[in-house]
Each structure stands twice: as C-alpha cells, then as structure tokens.
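Missing here is one protein chain; the remaining ones are kept as they sit in the complex.
Chain naming follows the written order as A and B, and within any one chain the residues start at number 1.
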Amino acid sequence: MAEKNITVTLRVWRQANAKAKGEFKDYKVTSTTDTSFLETLDILNEDLVSKGEEPITFDHDCREGICGMCSLYINGHPHGPATLATTCQLYMRRFKDGEVITVEPWRSAAFPVIKDLMVDRNAFDKIQQAGGYVSFNCGGAQDANAIPIPKEKADLAMDAATCVGCGACVAACKNGSAMLFVSAKVSQFALLPQGKAEAARRAKAMVAKMDELGFGNCTNTRACEAECPKGISISNIARLNREFLVAKLKD
Amino acid sequence: MSIIDSKIPEGPVAEKWTNYKAHQKLVNPANKRKLDIIVVGTGLAGASAASTLAEMGFNVLNFCIQDSPRRAHSIAAQGGINAAKNYQNDGDSVYRLFYDTVKGGDYRAREANVYRLAEVSNNIIDQCVAQGVPFAREYGGLLANRSFGGAQVSRTFYAKGQTGQQLLLGAYSSLNRQIQAGKVKSYNRYEMHDVVMIDGRARGIIAKNLVTGKFERFAAHAVVIATGGYGNTYFLSTNAMACNCSAAIAAYRKGAYFANPSYVQIHPTCIPVHGDKQSKLTLMSESLRNDGRIWVPKNIEDAKALQAGTKKGSDIPEEDRDYYLERRYPAFGNLVPRDVASRAAKERCDKGYGVNNTGLAVFLDFSEAINRLGIDVVRQRYGNLFDMYEEITDVNPGELAKEINGVKYYNPMMIFPAIHYTMGGIWVDYELQTSVKGLFAIGECNFSDHGANRLGASALMQGLADGYFVLPYTIQNYLSDQITVPRFSTDAPEFIETEKACIEAQKALLKNPKGKDGKSVDSIHKELGHIMWEYVGMGRNKAGLEKALVELKRVRKEFEEELFVPGVEEGMNNELDKAFRLKDFILMGELIANDALHREESCGGHFREEHQTEEGEAKRNDENFFYVGCWNYQGDDDKAPELIKEPLVYEAIKVQTRNYKN
Partner (left out) sequence: MSGIFQSSIGRKLVMSITGLFLVLFLLFHMSMNLVAAFSGPAYNAVCEFLGTNWYALAATAVLALGFVFHIIYAFILTIRNRKARGNNSYAVTAKPKNVEWASQNMLVLGIIVVVGIGLHLAHFWYKMMFAELAGMENQFGATDGAAWITYWFGQPAVAAVYVVWLVALWFHLTHGFWSAIQTLGWNNNIWIERWECISKIFATVVCAGFIIVVLGFALGIFPMFNSPVCGA
C-alpha cells in the first residue's frame, strides 16, 4: 500500500512527576501510514520543543520489539491494537485519519508513574532477583552437550524465555497480576534439567516476592496472554501453580 | 609521542593465554572483599563481568541507563554466537575460528587477543547452557548450529532469532543472583558522565540519576566501562535509541586512547530508510542470507520501472535478475562478510540499479528457498522475521506474488546497508586495560578483537568472552597491588571537582542562547548524521572527509550557539540528557573522520574510494598502515588529537589479501 499522510489527535496522559496529579492533553499531529507510532510521538515531541514546551516522556529503546522498554496503553490495549507486537512495532496504518488515540501509562499499583507515560517497573527486577536464576558460578560448567535436552522441552523453555519483561501482562490484567511474567521465568527453568535442582525454591521465592510487591491474584481471565506481545501462554501459569503447590505441600 | 605497551604475553600464540593465566597475579578471597569495582553497562559484557566479578568475591557497583539491566541493546542481537565446538564435525577448530576472525577483520585485529577469544568461545557455550539458556536443539537433544557470513563451517549457536536476548537474560540472571546476594549494587536509570581520577588512576565515576536529575559520586578501586559502540553518531543506525558514546568519550577525554574509530560496520540487511521522520533503522538478521538470495535487475530499464513503481520485484523473471554476490564471489556467494555485501549493494545502487523509490535498496529473495523447501520450512526458520518485515513495510515476503513460465515468484524483501556496529573503540591492552590506569573497557566499547570488520555472531562471543572469562582474570593483575589501598571517600576534592564540572556542563546546555527559536537536539543530531553518512559512510574519499571535518566544526558551532533544550535541571529531562550525548557524538564524528582521513587504504569497514582494485575490491596498504591507529586527546575538543600507533605483529597467520571469490 502506498504511503499516505494521516492526521490524528493524541490524547496523552501528562504528569510532571510521581507525586503530581496527571491529566489528559490533546495534541494534533500529522504523520504517515508508514511511520511507526513512536516516530509519530517523536514528531509530536519535535513540534512541542519548537514551541518551547516540554516533550512527552515515554520509555523506548531498541525500537525493534525485543528490549521490552516501550509500554503505553493505546486505545484500551497495552502496546496498542496490533497483536503479538510491542508499541515500537506499531505503525500508523493501523489507525484512521482523524482518529482520536488515547495514550495512557501502564496502570498498576506496583508500577507507579515516574513522569508522563513512563512507569517504574523495578518490581519485575526484584522478582527476578528473588530467584530467577540457576545458582551456578562462572567457570564450573560441563560440556554443553553433556546433557541432551529433548527438543520439545527446549522449545517450550524457549517459548517461555521469550518474555521481554515489558509489563503488558500486568497492565492488561484487571487484577494487576504478574503471574504471566513470573510463570514464564519459572517455567523456563523448570523445563530444563539445569534449573530443576532448585525449581521448588525458585517458585516459592518468586511468588513470595511477587505477593510482597503488591501484585494482584490471577483469576485466569487470559487478558495477559491475549495482550502479550510475545504470545506467552497461560499454560505457563498452570505450570507455576503446579510447581508452587507441590513445593508448598512438601514443606 | 607516547609509547604503547600492549602487554602481549610471551610464547606461541596458542600458549599465550595459558601462560598468562599461569603467571598472572591473583587476589586472595579475603582481599577481594575489600575491593570495589564499578562496571558501567549491563549488556553482554557488562552484565557478565559484573556477575562474575561478584561471584569471585569483589564488590561491584553496576550502572545502566535503562530502567532495568535486561534492556541493554545486546538483547537485540538476532542471529547467534560463534564457538569452535566442532559439534557438526565439519572441520572446525580453535585455530580456524581464530583464522576466520582475523581474516574477516581484514588483518587489522591483534592476533593474541583473537586467539584468546577463539579459545574461550567454547567455555561460553558451556557457561550459557549451564545458566539455562534455551539454545536451539536437534531432535536427539543436542545443540543445533547454523552457518553465518565469512565462515565455511556451521559454528553458530542460536536461540530462534533471539540469541542476544537469551544470552543477555542468562547474564542478567547471574547478575540478579549477585544482586540478591548483596555483592552487586545495581543502579538503574543512571548515566555515567565522567571518570574521577586520583593520582593518575581511575578511582570512580560521576553518574547522573536520570529520574531525580542529580549527579552522584561513586568511588571504587577500578572502573570498567562496557557501554557499547558509537553507531548512533550517524543518527540513523540499528542501535537502540539510548545507545551513546558518552562514557567512552569521557574516558577518552581523561586520557584513554581511542583506537581505529573509522572501522564502522555497515550491515547489509536492514530495512531501507523510508522518509526523513525516521528515528531508527531495523535490522533483518544476517541468518536470512542462508536461504535468501540478493539481487537487482540486470537491465537498467527494469530498475527504472521499479524505482517509478510501475513494476514489482516479482514481475522480473529469473533470467533478468542479477544475483551480484553469487556472480562476484562464487565461493561464499550470499554469505560474504558484511562489509563486502554492503559495498556490493552500494556499488549496484550507485550504478542506478536500486529497486525502490529512493534507488537505495536491493532485493533479498526467498523464492528459490520456498520452491525448494516449501513455505512451511522457510516460515519455521524465518517466520518471525517475515512477520516483522510485514508489520513495518506492509509486504509479506512469504506471499506468492506471480508465476512466470511455471516458476513461482514470491514477494522479495527490500534491504539496504545501515550502520550497525563499531569495531573501533577505546584502546585496551591484552588485559583489557585502557591507557588510563585502573580503567578497563570491554565488549563493543573496546577495539580489540574484530580488526577492521566483525563477522556475524562474533559480537556476542566477544562481549561474553571479555565479561565471563577474560576481564575477571586480568583485572586481578591490576588489583593485586591495590589491596592495601583503602576505600576512597567520595568527598575527596577530585570527586567534588569532577562533579562540579558536570554540573557546569549541564548549566551550559541549558543556556539556550536563542531561546525556543533555537534548534532541537534531534534536528542537530540529524544534521550530524547526514554529514557522517554522506562523507564518512560506506565509501569515503579525501575531499569528502575534509569537507566533513569542516561541516562538523560548523555543527559544533551550531550546537553551542543555537541549541534549545526545554525544561530545567531538576527531575527527569530527556532532552537535556540527549543534548549531553549529542555533544559527545559530535566529537566522536570528528574522531571517525580524522581517522578515516589519515588511513590511506581500504580495509574492512573502512573503504577509501582512492584505494580499490579495478574490480572495486578493497585495497589494503600493509606497508604503511599495518597498525592500530590510537588517538590521544589533547585537552580540548577543538584541538586535533595526537595519533599514536600500535604496530601489529602477526606470528601465527600470514597476512594476505582477503579473498571470498574462490
């Protein structure tokens, strides 16, 4: 399809800092259908700077859908209307000329707003620190092919490990639950022989940290899975439940 | 003129690393606890170094510019990581990996470093598997491999098209374990601004807390920078938006030599630029060249029709296609190294055979592979890349477009070279120490292993080699006599002074001499990028480079006199932070241009149009330029830097003309 100009109204959440009260502001911006959504925000920001106003703050980095830095709740969807794509992979051809596009930050008690559309996702790091690793020191590894791992298991582990830690699952969940994120990491290691040894300890520690940080409880609505830019399945949540319950029952 | 000591150990190349480890000085466990190390950056090199140093018992302070260590741009590496495991029994060995890397680097790398890299490559794979990195496997449960540019063996380990992500998450998991253990203190959304020097040694850094907007002081016994490359000097590149060279430039201003800045890698398979509003270029993995064939039309009329939009790629039948890589380089075909593939694309486009409206694109075609293997197999291999391409361009490369004379033609992708990686970087010796005592540089940030061109799947290898297996040893040789040095107070005058300089630099950026009528950071950065791409890009010549240096001076002036930065010092101010980085990008641009101008030869990523063969291949000048060009800062951005040469000594490999034809 040929590239066309497109003018939209961006209704953007502006909030000066964590403590300030935020509000929506409308901005008209002209972009093209082949331009990405974030580039359209760049265009708007250039425009704001030229008027002497402060540009909109939003998280973004790799702009190719892998770093997990970009967020944004666009027209009611984390990462916007495209499926299996992050905000940085969203192109303006998805929108109609003249459309009003509402852009909000992730909303979750565990992800407080830092400024405008930027939120603090440090809670995810803390959960990983609680147990998202194999306890193993560099230098002591055996040969990489010493333990064969069935392809199916390796592929399942890979599917789980694809999580980019963007937080869309929490943003999408009406309960603000981080179960999809936690289950993806627990699953990756539970499926591999390397992670088996401390699987029980890991599941307990990560769930405990998740609870402590104020994430909600999973009620299996599947919204996380539907909005996950990497298509992480909730079968991982079932696996986490299993790992956790078995571990707890053994205690 | 300063003298350079690269501290290469004695002995034959294959024994140097073993000898080094056998004789280097170590720090005992009780003393490790007394020593602090700052690691700036959390990419493959930074995260692996921070976690390994902490595992050994050192106290580590680890900084990252993003909201989490996991976001570092290593995460975006798609294709894979090389190792000389020879699991495929195709004749691979440490020597062959070493040889391929040196040859791929156009004989401009330091031999001893590359050999060490090839040696530890196998340990990296073992380490990552033990960490739980889910590499691709065969049905038998053993690891799978694929081939990559510049090699005739299958030695690349991969995890779908997300190898960098998986390796980085592996390193991040080890890092998390050490953060939990209290051995690593992690500082997120911090940006390093300067190195603090006490008595001629690096003893700390000044970093800005990007959320509060405040500068903070951090002291340590040694400082390691692992802050990646300087590709974003060109504004448009495949680097992430936050990638910058400010930490490296800060080190350079403090006396660390900058080596080979002109060696910039231009990746042949990126999605072409589509307009002037673009902020970032997207890479399509090099692995696509395993099955994709690169071509332009044979006939100029067809090219013109493609440029005018009256024809599509699939309208051009097989016999009218020019698979120019296969034609020019029969032995390696579509898998020639990146610099060769990029230049060949530029050559065709310069001659008018470009295939999109700007004339700056070539085709990458999967018709032959789909006809041979079936769409399912091809999609299994590259499906996610096809989807990514479709999302961006609205064209599905797996879609049947036309059938001519019984041959099925699928939509080809359009690709064009783009800035991707920088082989040049902070000069380091064999121990990865810069010319400043106590200051180390690892990963893409240093210059050491790739010579003038990096092979695919070698960046991940180098980052992890430096972080897991090299630096944690070599840094001890430096720290062993630091055990009696007590912790420095961040109230020392050196810290206060350096911080003051940072605060003043910040104030200067907010002066806004022309108010809001001035120019935005991005608009000046775009100007810089245009100059760099035009005159210091894929093809360089004397006149162009001289023009670039004049233009860069003008840009610097514009930056000083017309920059407009909205907002205030306090709190988060992205524009202000970008302005800091731009200032350093401009200096970096001058460094690249200066180095490119002085290097009167073509090698790897540095192509001087004056120095090519009749067939258009790069012509090296080993007689005069067989050295590492190191630039020494002269105390002022306006002063031309001093050139210092580290001669290259090749003992194991015979220096030849690079040949990928037969």
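In this section, a residue touches a chain if its C-beta (ideal position, glycine included) is under 8 Å from a C-beta of that chain, and two chains touch if they have at least 3 such contacts.
Keep in mind the model is a prediction, meaning the values are calculated, not measured.
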{"item": "Which displayed chains the hidden chain touches across the whole complex", "value": "A"}
{"item": "Those residues of chain A which, in the complete complex, touch the missing chain", "value": "11, 22, 24, 73, 75-77, 102, 104, 107-110, 172, 174-177, 179, 207-208, 210-211, 214-223, 225-227, 233-235, 237-246, 248-249, 251"}
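Keep in mind that, in the parts below, only the chains that are shown with their structure count from here on.
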{"item": "Chain A-touching residues of chain B, taken from the complex the two chains share", "value": "48, 51-52, 55, 66-73, 75-76, 85, 87, 123, 125-143, 159-160, 162, 164-166, 169, 172-174, 176-177, 179-180, 186, 188, 211, 238, 240-242, 274-275, 277-280, 282-283, 387-388, 391-394, 468-469, 472, 515-516, 520, 522-523, 564, 566-567, 571-572, 574-575"}
{"item": "Chain A residues touching chain B - in the complex, by the definition given at the top", "value": "1, 3, 16-17, 31-32, 34-36, 38-39, 42-43, 46, 48-55, 57, 59-69, 82, 84-85, 89, 91, 93, 114-115, 118, 120-122, 124-125, 128-145, 148-151, 154-155, 157-158, 161-162, 164-165, 188-189, 192, 194-195"}
